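Presented below is the structure to which this report refers.
The complex is shown incomplete by one protein chain, all other protein chains being positioned as in the whole.
Up next, subunit A:
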Amino acid sequence: MTVNPPPQTALHPRKVNDMPDLLIELFSEEIPARMQGKAAEDLKKRITDGLVDAGLTYAGAAAFSTPRRLTLALEGLLAESPTVREERKGPKVGAPEKAIEGFLRGAGLTMDQLEERDTPKGAVYFATIEKPGRPAAEIIAEVLEATIRNFPWPKSMRWGAGALRWVRPLHSILCILTNEAGEAEVVDLDIDGIKSGNTTEGHRFMGSGRFAVTSFDDYAVKLKRDHVVLDPAERADAIWQDATNQAFASGLEVVEDQGLLREVAGLVEWPVVLMGAIDEEFLELPAEVLQTSMKEHQKFFSVKNPKTGRIEKFITVANRETKDQGATILAGNQKVLSARLADAKFFWTNDLRVAKSGMEAWTDQLSNVTFHNKLGTQAARIDRITALSRDIAPVLGVDADLAEQAARVAKADLSSEMVYEFPELQGLMGRYYAEAAGLPSDVAAACEEHYSPLGPSDDVPTAPVSATVALADKIDTLTGFWAIDEKPTGSKDPYALRRAALGVIRLVLENGVRASLVEVFGKGYEGADAADLLSFFHDRLKVYLKDEGLRHDVIDACLSMPGNDDLTLLVKRARALGAFLKTDDGENLLQGYKRANNILTQAEDKDGVEYSFGADVKFAETDEEKALFAALDQAAAAIAPAMQGEDFEAAMSAMAALRAPIDAFFEGVQVNSDNEIVRRNRLNLLSRIRQICGGVADLTRVEG
């Protein structure tokens, strides 16, 4: 009779519905807003991973955070980890005593607990090790302690005379298991004197002191009663709802900022949204200045008048209700904002004065500022960028004097007070100040746009003056760092040179710039290894084109062609080739080409000669041979002018016409004829294939 092993639950009978819920709260001094979301997730992951590893499964988990607490709620936890049985095979019966002793030690058993079993190899000892299940509380205490001690805070600290680390001082640990009858039991633990319990507290100012809780629901309800909204998403929603409603009621709209919303939701336990007006005297400041100042310093949302585009009001989120409905708080915030904006206005006014007097004070100041100790001052850098801009200008159809004027002032705002205070406004302030100085609009635009593109998704300047200065700036940087041998290595790229090279690539391609990069490098910082820098560009180009689906081998096939430092031409060729190779004709032609090339290479190796010219149709014996002659003549006639006109599509389609004759040739003709003249003539014919196709791209580089 065979008996199935009994289910595990039957081994340890207990109440069927005994699946407790777990509630953990780590209550501390204020946790930085930017860390709260990840910390809640880390708490969930570390606790649940630890419990599951120890055999405690659960039905559901949710984590929350407020400025003062991380909370984890687990539902339907096993009350006990299951008993685990493990069978181990030991030494043979009669084995040396030492071997048996060692086995017993490893298994943690005594001799009388071993079992002898007959096996084909004789009698052998077997041990059955039973790891009994452990109560949930015991496991939770261990896992929670390990989690707290090893928590992955981006930055943690010690406090008082203790050695425990947490993001800020940790004050209390709430840890309870609630059974389905609603009875709560504290999971005991003590971490450096902080004992777990069943109590917490609500809002710092609106709460009513410490209170005990019996379950997650009880906890959430009592927190709300004591003015804490536990769920950050609920706080963010409430803030956004209320903010947009208040703005809407005044015919205004809140400038959306998800990052700010998340941050603000992490600064309050009980959000109260207040809208206030910006003092009239500051409304003349550029919108970006208002927005940046309000966001960076005060964590205010900007409120815009959709009709004028002007920012007229602000939204602040307080952490409490007051008897006067926030009037005092709002007045205080307004006053702080006015002081901040007075500063911004001070900068703006001073800066405008310098701008209107020609910005010389700024450009002069840049000669005191070092760009890099081996590459000189910012002023020297600007001189180089200016000269380079003049050189590049004709390529983009820009007047050299205009390019020079733009390059000269493009970085002047680095000396301005506003940019000193808000570095993120560099460029933008440059535009405003150039406009104020009465400079041409192309020049003002270049001040802002010449930093672009900063990333792969950033817009590329298309205004010719902006593109000219942007190119000159980046090429000066690249040739400069190449000249002093500070190239990127591995993951280290402290001067963002990869980004600069990608910027040049995108500027060139998206503006259809036609220029030899090597020539341009020659006009950049002296002493850069142009060939090495070009190959760096080619590597960046491959990465860039990979994203649009162009294979690296297709690019390689084009890189070995002349003019490979003209990126526009190079990419045009690569795109045409890539498209061609995706067609049936392209695929087959490639095979035909490779076959021809292989036969030729072998014959050349064997004969020690190069078959490169002299194929004559008069030695052609078969129709297929003759047809190929004719097709090659035709293709050559079509490809030459197409290549001349850089019409790669036309060249490729002329190549495509070769596919059928080449296939037919290999089908019907044996190259290695006994007649040496015929053989040589055929090899020379094959070399025409190599030569004609090779003029379009180096197909030997293409894989497959």
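Methods note: contacts are C-beta pairs under 8 Å (C-beta built on N, C-alpha and C of every residue); 3 or more make two chains touch, one makes a residue touch a chain; residues count from 1.
FYI, contacts and distances are computed from a predicted model.
Peer 1: So one subunit is absent here. Using its UniProt record, which name fits best from "Glycine--tRNA ligase alpha subunit", "Quaternary amine transport ATP-binding protein", "Molecular chaperone IbpA, HSP20 family" or "Autoinducer 2 import system permease protein LsrD"?
Peer 2: Cross-referencing UniProt, the chain left out corresponds to "Glycine--tRNA ligase alpha subunit".
Peer 1: For the chain left out of this view, which of A:45, A:134, A:168 or A:595 touches it?
Peer 2: A:168
Peer 1: Specify the residue from the set A:105, A:121 or A:323 that touches the hidden chain.
Peer 2: In the full complex, the listed residue that touches the missing chain is A:323.
Peer 1: Given the full complex, what residues of subunit A touch the hidden partner chain?
Peer 2: These residues touch the chain not displayed: 29-30, 32-34, 67, 155, 157-161, 167-169, 171, 204-205, 267-268, 298-300, 316, 318-320, 322-324, 328-333, 335-339, 342-343, 346, 365, 368-370, 373, 377.
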